[in-house]
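Part of the complex only, each chain left as placed.
Order of writing sets the chain letters: A and B. Residues in each chain are counted from 1.
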Amino acid sequence: MALDLHYTPDELRFRAEVRAWMVAHVPAQPLPTLEGEQGFALHREWEKTLAAGSWGMITWPREYGGRGASLIEWLIFEEEYYRANAPLRVNQNGIFLLGPTLMEFGSAQQKARFLPKMAAGEEIWAQAWSEPQAGSDLAALRSTATREGDEYVLRGHKIWSSRATFADWCFGIFRTDPASERHKGLTFFLVPLNHPGVRVRGIRQMHGEPGFAEIFFEDVRVPSAWRLGAEGEGWTIAMATAGFERGLMLRSPARFQVAAERLVRLYEQHAATADPALSSAVAQAVMDAEAYALSTYATATRLIAGGKIGVEASLNKIFWSELDVHIHRCALSLLGAFAELAAGDSAVVGHDAWLDGFIFSLAGPIYAGTNEIQRNIIAERLLGLPRG
Amino acid sequence: MDFTFTEEQQMMAGAFRELTDDLCAPAALRAAFEGRGESSAARWQRLTELGLPGMLAPESVGGMGLTLADFILIAEAAGRAALPETLVEHAGIAVPVLSALSADARGAAVLQAAVSGEARVAVSHPFNPFIVGADQATHVLVLTDHEVHLLSKDEAKLEGHQSIDALRSLARCTGSLQPGTCIARGAGASAATALAFECGALLTAAECAGLCDALVALAVSYAAERSQFGKKIGAYQAIKHQLANVQVKLEFARPVLYAAATQATVLSGRSRFGVSHAKLAATDAADLAGRTAVQVHGAMGYSWEVDVHFYLKRALGLTGMWGDRSFHMRRVQQQLFSEHLAIGPDALFGVFKELP
């Protein structure tokens, strides 16, 4: 039946199962930030705990450690995950981005080698996309891979690599055809971060933790078994990965719904002295979080019915990233003079880390394709306006 | 859980859109604005041929027995076309209310005629200072908190008012209500009045989403064709990004609208929140679309000669009806801060706090 917005009995049972597991397993105390060494290790442990319960990536096929769950079950899982205040996913580059990419483009051996360890949380992956001269303009990259026999020699300098400081492997594209330009002649590689010639240097983010890293490749010899897809196919594969990044998985609406709910509680504590406009701004945050959730359910049913995710990924990117900034700006406004307190200060009200969240939210309109680029995509591909 | 429309729903909406593409082509709207062209009665006749007036009436009275969720795409398309006929009020509000009150003989008789399209029913509601489309109606359904009256056009003393949208006739009932026209009293009447409000707010929201769509389309087609400083203005980021921002608003208003359509008649705290959310989201989108479309058209957009103003004016009228922005924003806040409506990731379609 169309527009039937009720969960099935199976979906309700599934929710109950997730909820029970989360109650039993989510750490009582929030883990330290995964941008630090100790926090990273604890988040790694949590991935293993998830995997042990077969909750690592429920939409994956059972053969790779998943549950073959539907997208609706995935959304329910995420709702319960965020509702339980479970830790951030240190494994997200693997399970959300590289995993689906490997399933589509990897050889049988590669799938068998990489996917189970990824699902088990045993190998944590970093992205190695960007380069100093190629930010939003990914096709401008310069790192090279030169074939020598059955090996490639990688040379170059990647940057803004999230997780790389403490991760095990990275994936990225390199220029295999030195005469090529822009999107041609690029090839996709998987490289262990402890491989000879690979050097990782953390980049501190605004809040002071090394959430980014640079990766230097100095004559790094890799076997062709670590090449994903054919030579020259790198751009196509990378675009597929970027599609997964902008797609349904990575920005669960539950995250924003939980934040909006906390914002309502915060507002209630400050209602008597707040700018009257904040009551409407907070209400708008709740509405937008729900709009994003409803839109995600609509996209999920469309995908289940065989649809493809297209330009709505760009619409989503703009909407959630602006919503996230909006929620956190409201919160800082409500906190007034307490807003500037660093996380962990004894005078911080509650444990909601609004300031860290605000700083984090500022990255939203930038990464995975800046919102300016998303607006170009919407204008050109959805509305059909002429290219610049 | 299924968030798609059926093929039937899409076909019905598609047929209606085809019809309005013809009935409400810019030249036709312009003629209607200037009192020329096809008559309202002729247009109404063609809507009737599709069976639209009776969509939400029971099959027992010749209707299609459908629900608001089936009608929402029709309302959206009516907005997109800036349809001058008040099909939405008639079929989306009056007919369901009359269906609910069909125990009354007078009501039942008019319902029959309303379903066939022979009668055209305008709606008076305490939340709206004006009745829309009374001049072409045969009846006025007068909803109050305690009584519902059904007046023939002769029985209703109407005082005309002028909207900036010349295709939207406004009126007020100035006479006092007589016992003989009453078709419901007490709880039945107040339930009907409450129900009509939710339907009205939801469906005008859908019309606004449609208007937003039309405004974006106008601006896009102008921007793709007009050149300034040696290139198409649609190739400038300043134009692209403004239009992309409108489209983002529209795309995130639609699922809200469709979800609210499935529950608007439940009359719960959540359904009221959903309807108000839909009205706010859709009217916001239409407001931004109207201003952006004018800006993209430059001086042309400010002139009568370009079609933008038809849609902008309609949106302006619909935004104030069935609860204005302030009403719905306050209702949302009341649900959140006074009624403590359950929100959060497990409360979107119902509440599961009781699960283990």
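Throughout what follows, a contact is a pair of C-beta atoms (placed from the backbone, for glycine too) under 8 Å apart; a residue touches a chain by one contact, two chains touch by 3 or more.
Note that this is a predicted model, so its numbers are computed, not measured.
K.L.:
Taking the file as a whole, write the stoichiometry using the chain labels present.
P.N.:
Stoichiometry (whole structure file, shown labels): A x2, B x2.
Keep this in mind: only the chains that are shown with their structure count from here on.
K.L.:
In whole angstrom, what separates the CA-based centres of chain A and chain B?
P.N.:
Roughly 39 Å separates the two chain centres.
K.L.:
Would you mind writing out the residues of chain A in touch with chain B in their complex?
P.N.:
Against chain B, chain A makes touches at 1-8, 11-12, 15-16, 19-20, 23, 72, 78-80, 82-83, 253-254, 257-258, 260-261, 264, 267-268, 271, 279-280, 282-283, 286-288, 290-295, 297-298, 300-302, 305, 312, 315, 318-319, 372, 374-376, 378-380, 382-388.
K.L.:
For chain B, which residues are in contact with chain A within the complex?
P.N.:
1-6, 9, 69, 216, 220, 223-224, 231-232, 234-237, 239-241, 243-245, 247-248, 251-256, 258-259, 261-263, 277, 280-281, 329, 332-333, 336-337, 343-346, 348-350, 352, 355-356
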